[in-house]
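Encoded as C-alpha cells, the structure appears first; notes follow it.
One protein chain omitted, others in place.
Entry: subunit A
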Amino acid sequence: MACTHDHSCEDHDCSSNWSLYKHIDLAKVTALNEANPGSVKSVFKAWEERLNSSRERLESNEGDPELLVYIPFTSDVKIKSISVVGGADGTSPSKLRVFINREGIDFSDAQSMQPVQEWELVENLQGVLEYQTRYSKFQSVANITLHFPESFGGDTTQIHYIGFKGEATQLKRDVVATIVYEITPNPSDHKTRAETGGGLSHVE
C-alpha cells in the first residue's frame, strides 16, 4: 500500500493519521443532490476501509454530477490534508471547493461564493493521493462544506471515501445565537446603580 510520504509504510500505521473521521458528527452530515438520502454517511470510515465499497457509496442524481456535502465536527479541528476516492469510468469528481464554518449553503450560494480553497482533483481510485490545505486557514474548523461541481465526464459523480488528516482540539466554537439590536436605547433597560439606589456614593 503506497503512501505519499517518501518512506515505506511498514514502519508505522497510516491509519492513525487519518483519524479525524472519528470527530465527525455523523448524525448531522447532509448532502445535496444525492440519489439516496443518507448515503453520504457511508463515505466516512477508517483509512483501511477506504477501498471497501461493499456498502453504499455517495452518488449524485442521474445526469447531474454536482454534489454538495456538509460536514460538522464534534469539536474544532485543524485540517492538514484531504483525501477523496471517487468512482471509475469518469464518475470521479474533477474539482473540489471548500467552505469553512458556513451553514446552510446551497448550490446557488456555492457557485457564487469564493471558496476558502479549491483544488483540481485527479482520479484517485487507490486512495493514495492527498490534497494539502493552506494550514493557516484551517486552524479552527467547526464544520466544512465540500462542493464538487463536476466529474470527469460521467453522468453522475460517485464518491467512495472522504478522509481528513489533522488534529482535533478540545475546543468547541460557539456561535452567537441571538443578538438584540437597539435602534434607540431605552433608558429603562439601562438603569445604573446610582439610580436604583445602590452603591456607596451619596449626595448630601
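The rule is short, and it goes like this: a contact is a pair of C-beta atoms (placed from the backbone, for glycine too) under 8 Å apart; a residue touches a chain by one contact, two chains touch by 3 or more; residues count from 1.
To be clear about the criterion, contacts and distances are computed from a predicted model.
Only one chain is not pictured, and the protein name UniProt records for it, out of "U3 small nucleolar RNA-associated protein 14", "Meiotic recombination protein SPO11", "26S proteasome non-ATPase regulatory subunit 4 homolog" or "AP complex subunit sigma", is "26S proteasome non-ATPase regulatory subunit 4 homolog". Check A:32, A:96, A:116 or A:159 against the missing chain and you find that the one touching it is A:32.
When the whole complex is considered, the residue among A:21, A:107 or A:131 that touches the unshown chain is A:107.
Within the complete assembly, residues 32-33, 37, 61, 64, 66, 103-104, 106-108 of subunit A touch the chain that is not shown.
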